[in-house]
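Missing here: one protein chain of the complex. Every other protein chain is in place.
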Amino acid sequence: MLEATGLMVFYENMLALNNVMIRCEANQVVGVFGANSAGKSTLMYTLSGIMEDIRKKEHMAGGERITVLGRITYLGEDITGLKPSRRAKKGIILCPERRRIFSESNVMENLLIGGYLATSSQAKETLDYVFGLFPALKGLKKRVGGFLSGGEQQMLAIGRALMAQPRLLLLDEPLLGLSPLMQAMLVGATKEIRDEKGLSIIVTEQYARPVLPIVDYAFILENGAAVLEGTGEEMMNNPDVRSAYFGV
Amino acid sequence: MAEDRRKERLDRGIKVRTDGIYALMSKRELAYLTLPRLVLIVGMLILPLVLPSMYWQRVISIVCLYALLALSFDFLAHFVGLVSLGGAFFIGVGGYLAAILNTTFGLPPLLTIPVATVLGATICTLLLFPCLPLRGVYFAIVTLMYPLVMGRIIEALDILGGTDGIMGVESFANPWVEQYFVISMVLVFLFGVRRLVNLDIGLVLRAVMDNDQAVRASGMSITRYKAVAVWVASCMGCLAGACLVHIYMWAGISLFALDFSILPIAATVIGGGGTLVGPVLGCFILVPISELLRAFGTLRIAFYAIILVAFIVLRSEGLMVYGRRKYHQFERWVQV
Amino acid sequence: MSRQPILEVQDVTKAFGGILALNRVSFEVHEGEILGIIGPNGSGKTTLINCITGFIKMTSGRVFFRGKDITGKAAHKIADMGVTRTFQIMRPYYSLPAYKNLVIPLFSPRAKRTGGWRGGGKLGDRNTVGIDILEEIGFERDSFVPYKIASTLPTGYLKRLELARCLALRPEIIMCDEVFSGLSMSEIASMVPLIERLQMDGITVIMIEHRLRELFQVTNRVMVLNFGEKLMEGTPEEVMTDGKVQEAYFGSQKVEEVMTYA
Partner (left out) sequence: MDEEIGCPDPPSWIYQEDFDRTLMDILIYGLINSVALALMALGFALVYGISRVPNFAHGALYVVCGFITWSLLCTLRLNYLVSILMAMAITGVIGALIYQFVLIRVRGMAISEIIASYAVGLAILEALRWGGFKGMTYTLPVFVEGSISIMDIPVDLHRVVAVGIGGAVVAFLWLFTHHTKMGLALRGMAQDERAALMLGIDSDIMALVAMTFGSVLAGLAAVVLLPLGNIVVEAGYNVLILAISVCIVGGLGSWMGAVLAAFIIGFAQILTVVYWGAHFQMVVALLAIILTLILRPSGLFGRQKELEERV
């Protein structure tokens, strides 16, 4: 479904992604694991095209020069260098790190803004689906986003991303800073989304353990390079990986 | 193929060396380090000598006053994080003070200027004190309002000469004194502020700018540091105002005009914010252009604005940012 | 205990736009103690720290530090008394080298009085003192790490830098807001002894944590918050076996499982 080859991202002379190859098949959950500053967010930004926007802004302000090399193909089409909004239209939706919900709008409005790309019947349908998936949001419809707790915000962020009718959902550290209960709930929801909506999902995490059960294929990033890849089981059985990323 | 190569920016070897202590090792490296400064200092000092007419010499003085304002703006905006649109306020307070001191108390310019600078800066800081907790654009707009209010108050209450202003202010002893005084003031403040921001106290100011929470968590009052910074900045503004009054021999409401707020900022934008030299350079471009355009009569300001827009759009990072990068770094294509 | 607590929090309440983020939370900390605060997201842990340290105004309640009422004082005044905090979202001065990060807190009046961590009441050269503090906290002195620009440092060092900023004030209390989060296993392992060092130095520590296993290594008293209310307080064992905590925090999962990947 999505294939990126030879991805290299430079922030000025600093190499943030080094020759990364990543692939996601249809209806798969792909995990990308790595420590902080291993390049997970950079990868997500590059795949979703946000990097193009960052690069443009940096260039205008005379900041560091960002170079993106490599090819990204999506559904057999070359999308390298495409604007983020165009990629979103094709179905690549990023649910960003630290959630970035619209903190001054209420829950309902957040979801409706997310439904910008959807037709009104799609929006209605997805809205019902999101409230079914996260019943907790139902009672909070009128609450302003900034007053939600971390877990509620994350649910809202995922719901908002779903409203945009993704075919490939990118989840950047969805479990960051959440309580165990909330983590388990979100992991369950992620699996449900994949199974019921038939989406492909790429999820990044620092600790692999909570998401590992639902991951079909995993990559491990270290210092910007993909050092290891394999199915979830293969990963689990690799002793180095176990100690470093799974906390076992 | 552009696909597999990228442009790389690297520090010039000489820059890397001169960053260390070895700068004095060779003449070339010494020159690399000091030449830009020497060019600036010498250039500014000989400017009055090479310019042909009294008219252009007067322009130089005005440029320098704007440069002081621009420096004060750049210092506040890029080293303390207070975007102040109140350049005119500083000018006005300094100017009126100098005028009053001169006409009412009969002090000579030699005394009025320093007194107006220090006293004016203190007054400005006190008046701006309640606004210091404001952030970003709100501070900007409030400071924009201050000079307008002052102008209106003077007009409405008909104090300080009302709309006529204060006339008969003593001028500088002669044009040479005037010019060399303002030029040296620009140089003193340029290098002084540069020194200040590189000292550890400058670090604290910069910390106030990008991380005020952490500064508060360290047990320091942000408002106090901001007040100090505003005082330094208004010193420059009030100095410019005091000089201006002595140059024009008149103080009036137009000291509070929007020009004094806007032009220095425009100069900072085209010169490159955060470089300190940039704003000065910007003034040396903008003010003379405005003079050269006088031939166009009323259309002058329109042309002027278009040139300004062109600068901003074509070199949005600012001339000095660009220039400094070119001076310190080189670029090359590398294969990856 | 009959001693006066170093920090006493009484009925702190904070309402955000009609929502109660904190509802009458009270607790005490004694000198030299390490208190853990746990709770699900949105239970008001960070808000509690913000209220105590004066970063936000509480709606009602009082806070006493060594018997002195510090309710409603400005944040910098509270920090000046020695009640310091780290930030969950780290706030180093990214554009500065690590040791210069410490020069800034060393400008504070308190650092001038106390001379910084270990300082003998007189502040030496700020750069040197900064590097000394960094060394104490695990930055290798002879390496280039203390001289690196903060934005290029790995998270583990940034968390230490957060702590170091507090230490520069020679604090009496440090409130750590999730110092373990975002760190790798090995980084956390090296952080634990550091917290113990602080205790040995007589510094009172209040820790907000999600990583229970490591938290329980260093503390023997834990307070649980849920929806802005204090659920319970007790030893780790008591907390882990409490039914209410189970329900609010861990759901149906087994405690052991939670401990491993919290």
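Labels A, B and C are assigned to the chains in the order they are written; within every chain, residues are numbered from 1.
Here is the rule we go by: contacts are C-beta pairs under 8 Å (C-beta built on N, C-alpha and C of every residue); 3 or more make two chains touch, one makes a residue touch a chain.
Since the model is a prediction, treat every value here as computed from it, not as a measurement.
Note on the undisplayed chain: of the listed residues B:35, B:312 or B:334, the one touching it is B:312. Although one chain is not displayed, its contacts with chain B can still be listed: residues 77, 83, 88, 130-131, 133-138, 141-142, 144-149, 151-153, 155-156, 253-254, 256-259, 262-263, 265-266, 268-269, 273, 290, 297-306, 308-309, 312-313, 316. Contact residues of chain A toward the unshown chain are 48, 50, 53, 57, 60-61, 83-85, 88-89, 93-96, 100-105, 109-110, 112-117, 144, 146-147, 160-161, 163-164.
Throughout what follows, only the chains that are shown with their structure count from here on.
In terms of inter-chain touching, the protein chains here all touch one another pairwise. Separation between the centroids of chain A and chain C, computed from CA atoms only, is 31 Å. We define each chain's centre as the mean of its Cα atoms; on that basis chain A and chain B are separated by 46 Å.
Counting only residues that touch two or more partner chains, chain B has none.
Listed in rising order, the residues of chain A touching chain B in the complex are 8, 10, 12-13, 60-62, 65, 67, 69. Listing the residues of chain C that touch chain B in their complex gives 53, 55, 74-77, 79-80, 84-85, 87, 91-96, 100, 103-105, 107-111, 126, 165-166, 168-169.
Remark: chain B residues 200-201, 203-204, 206-207, 210-211, 213-222 touch chain C in the complex.
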